[in-house]
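Left out: one protein chain. Kept in place: all the others.
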Amino acid sequence: MAKAEHTADAFEAALTLGDVKGRSPWEDAWHRLLKNRAAVTAAIVMAVMIVAVVVGPWLSPWDMDYTDWDHTASPPSWANGHWFGTDAVGRDILVRTLQGGRISLLVGLVATLVSLVIGVTYGAVAGFYGGAADRLMMRAVDIIYALPFMFFVILLMVVFGRHIILIFVAVGAVNWLDMARIVRGQTLSLKRMEFVEAARACGVQGPDIIRRHIIPNLLGVVMVYVTLTIPQVILVESFLSFLGLGVQEPMSSWGGLVADGAQDMETAPWTLVFPAFFLVVTLYCFNFIGDGLRDALDPKDRL
Amino acid sequence: MSALLEVRDLQVRFDTPDGDVEAVRGIDFDLSPGESLAVVGESGSGKTQAFLAIMGLLAENGSANGQARFHGEDLMAMSSRDLNRHRGHDIAMIFQDPMSALNPYLSIEKQMIDGPMHHLGLGRAEARAHAVEMLRAVRIPDPDERIGHYPHQFSGGMRQRITIAMGLLCEPEILIADEPTTALDVTVQARIARLVGDVARRSHMATVLITHDLGAVAGVCDRILVMYAGQVVETGTVREIFDSPRHPYTRGLLDSIPRLDRIDDTLHAIPGNPPNLSDLPGGCVFRERCDRAFDACAEPPPLFDLGEGRASRCHLEDPS
Partner (left out) sequence: MSAETGVMRHAGRRLLGLVPTLLILITIVFFMMRVAPGGPFDAEKALPPDIQANLEARYHLDEPLIQQYFRYLGQVLRFDFGPSFQYRDWTVNELIAQGFPVSLTIGGLALVLSLLVGVSVGVLAALRQNRPTDYTVMGFAMLGISIPNFVVAPVLILLLAVYAGWLPAGGWEGGWTRLVLPVITLALPVIAYIARLTRGSMIEVLHSNFIRAARAKGLPGRQVIFGYALKPALLPVVSWLGPAAAGLVTGSVVVERIFAIPGLGSYFVQGALNRDYTLVMGVVVFYGFLIIVLNFIVDLLYVWMNPRVRYGEG
């Protein structure tokens, strides 16, 4: 609020005549995003990372669980073809890192999708119908919010076993709260706007209004939160895998590889460094992209 | 009498995403001790920004040029440390919106005693007693207790009076008041005006009243500076401006004041809007809205000196 006033008086003079060229807010946001060098760099790095992780394992001469008995615990080397070295039983770290990336990114995307679907639906319904339903639904969110989320995920893993599908569901199902809150807030303010009232006046039904008018207008915020949720989810999964509660052998994610590497780090630090580096770069990039998107879509935060 | 404050060619510009905005485009004026000056203009005329620039309080994307000599020292060229010796001490400013000008997280006491303790070297108890007196003077009931309250516990009118009391705490030589009485009802307005007038007379304080309402100026001020699109378009004494306005814009402003002594009850608004300051038209900036525009208005008019402190920025005054 204070900032709005501050800007207001800086622009006070500028805005007296309203003949500014018509640019769509999306175009504006796009231009601002392209000017954000950190976000653009992060996006490029991420694109390269995704291609490498998807294509890389096919191009590699080794399988992820192939053990090269001639080169166990080999440091990174051009000569023997293990560019990132091998672990104590001779498995190639490069291909394992790329494979682990597949799992980590997959978990990130799918679990985020789960939380997206739950969160957006829940938030939009609560915000749109308002009243008692809204109060009840948000009270429920408050209660769940106060619970120690990570422990629940661990509990879920303990109880139902460590299956990858369960990880998607567990992480996604617990991570939808922020999304629900934000979407509800946006919906509340959107539904008071004129185009929604107009649609209602024309006799458009509730669910149709949500689908046609509310959800498209939520796109901006939701995009920002999706980019910020992905790294969170990847982090949660790696956390579980690090503790030995995530995906199970022979599958492995970056978290599991970091755990393995930490075991051998004194003798073979490369087994720790490479997966850790990939994981950190990915999280870093997603966070920068998310920040950049937020700044681009909500420019008042930058002044 | 020599001038207390001499402002020369003051310019303010803002760097915005839509390009540079020239909010103030070279204004000059003098202020003498004890004098009361009204700066009148629509919102966006640059009147507030000009004084924020003099106080060194522009927003970060703003920059100022020109001179503002206070007792001969140029405020614009001062370091912020030197400027701080004057701000709040011998030059005080009262802000437009009392809701946001008071810190909601601090008690009124804390916000009122800091200045006097810093500038006048008062102790905490002295500063508090002084602040209580000042609150009493602006008619805050039960000031000794209420000084411990927080801003949200006061009504809008009371908050406005508190900000005025704050401005007067160090008995400044210049008091700049930005729309100080708009939130108040008329009787309180008159009382506050009288209070400020008393302080002004007693300590020979000069006052600057920034307002969009020419009607609020009559009877309060000595001299008027009319601003439009970042420039002074007319100056003169209150009487001169009211009796014989020279610039068409001033005339328009006067016509838009509701008056009791006129038969017809229609209000005359000036047609159109002020120009876009990031993309100013050539020629006289008022031309588009002026009912007396003619060929010469394609050239920007200078400020024609009409003698005895009067001036008008209009080609109609061209003596040649």
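Note that the chains take the letters A and B in the order they are written out, and that residue 1 is the start of every chain.
Assume a contact is a pair of C-beta atoms (placed from the backbone, for glycine too) under 8 Å apart; a residue touches a chain by one contact, two chains touch by 3 or more.
Since the model is a prediction, treat every value here as computed from it, not as a measurement.
Within the full complex, the residue among B:95, B:228 or B:249 touching the omitted chain is B:95. Only one of A:89, A:158 or A:219 touches the chain withheld from this view, namely A:158. Listed here are the subunit A residues that touch the chain not shown: 2-3, 5-6, 142-144, 146-152, 154-161, 231, 235, 238-239, 242-245, 255, 258-259, 261-262, 265-266, 269, 272, 276, 279-280, 283-284, 287-288, 291, 301, 303. For subunit B, the residues in touch with the chain missing from this view are 52, 55, 57, 59-60, 80-81, 83-89, 92-93, 95, 97, 100-107, 110-111, 114-115, 118-119, 149-150, 152-153, 163, 166.
Quick note on the criterion: only the chains that are shown with their structure count from here on.
With centres defined as mean CA coordinates, subunit B is found 51 Å away from subunit A.
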